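Have a look at the structure that comes next, please.
Note that this complex is displayed minus one protein chain, with the remaining chains in position.
Moving on to chain A:
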Amino acid sequence: MSERKTILQVKDLQTTFFTDSGEIPAVDHIDFHVKEGEILGIVGESGCGKSVTSLSIMGLIPQPPGKIVGGEIVFQENDLLKMTERQMRQIRGNDIAMIFQEPMTSLNPLFTIGNQMLEAILIHEKGWSKKKAKERAIEMLQLVGLPRAEEMLQDYPHQLSGGMRQRVMIAMALVCDPKVLIADEPTTALDVTIQAQILKLMRELNTRLNTAVLLITHDLGVVAETCERVIVMYAGQIIEESPAKQIFDDPQHPYTKGLIQSIPDMRFKKDRLYSIPGSVPKPGSIKQGCRFAARCEFAFDRCIKEDPELYETSDAHQTRCFLYDKEGAEMDDNKTLIESR
């Protein structure tokens, strides 16, 4: 597995929103990479910078108020942030495609599915005839498991259900064989049975077409079911990165532990579901120390004074917590405490 090439690398990305009430660093020095054909999950509460990360990669940050103030996004050895708008248009949809949270509003209500799919194809495949594009559209609709694909080309978005529309969106995103598919909460607006179908479909397409998927979600269940690796984000930072299985077996950051504890478990009857006390701080409001310190049960002096970095705890597992700083000594008591839980 390790010989797969890195296809997308985000280095030290900073995206800031400049508003009347001050600068909001929505994405704050983020580093991660996506390998060919891999499914990488990004998890976090709402407002932690997941969607801003994905829009930054696509170059779709609304500007103003948003601006990418630093870092690099390297896709196949080219820095996307240095590209012109024209070059970016070549990449969007063709090399990197995106599907959105709301399948209900992601299709133009005035045009038929066929109309919109052909448009998506013909933007990038300029030499294609209409007939060829139509065949391709039908092929893709069948690939995402839609029955009566040919007739569906004549349908308007309002005639389809949410799950069908999300399938259409996926078909549209995959129509030009993108190398990376960014799925921004693709199942959030759908009910549970459809969610499972869509996730299964995305996994299948990932293995069949070898498209790398960046799956953004707030649902750890979705990660467990789909991803190989996972990144946990909190207040604009990456706080933990690990293989997906490990994050459930051995969560390290107190926040990740809290998240996993707050998943309802059907096997044991508990009166109350665990929840992390407090709420997510506004990005930029914490100037010093660990951003989770105020909500953390294990916080000690150092946490409010210094910024933790990502500490390597085992192979491919990193955590932004002083408890895992091997050079620090004072945390030993706390570590025993955290492990005893």
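Here is the rule we go by: contacts are C-beta pairs under 8 Å (C-beta built on N, C-alpha and C of every residue); 3 or more make two chains touch, one makes a residue touch a chain; residues count from 1.
FYI, contacts and distances are computed from a predicted model.
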{"item": "Name under which UniProt lists the unshown chain, selected from \"Ion-translocating oxidoreductase complex subunit D\", \"Glutathione transport system permease protein GsiD\", \"ATP phosphoribosyltransferase regulatory subunit\" or \"Homoserine O-acetyltransferase\"", "value": "\"Glutathione transport system permease protein GsiD\""}
{"item": "Residue in contact with the excluded chain [from A:T16, A:T53, A:S106 or A:Q237]", "value": "A:S106"}
{"item": "Touching the absent chain when the full complex is considered, from A:R148, A:K282 or A:K305", "value": "A:R148"}
{"item": "Sites on chain A contacted by the missing partner chain, in the whole complex", "value": "58, 60, 88-94, 97-98, 100-102, 105-111, 119-120, 123-124, 134-135, 138-139, 142, 147-151, 154-156, 159, 169, 172-173"}
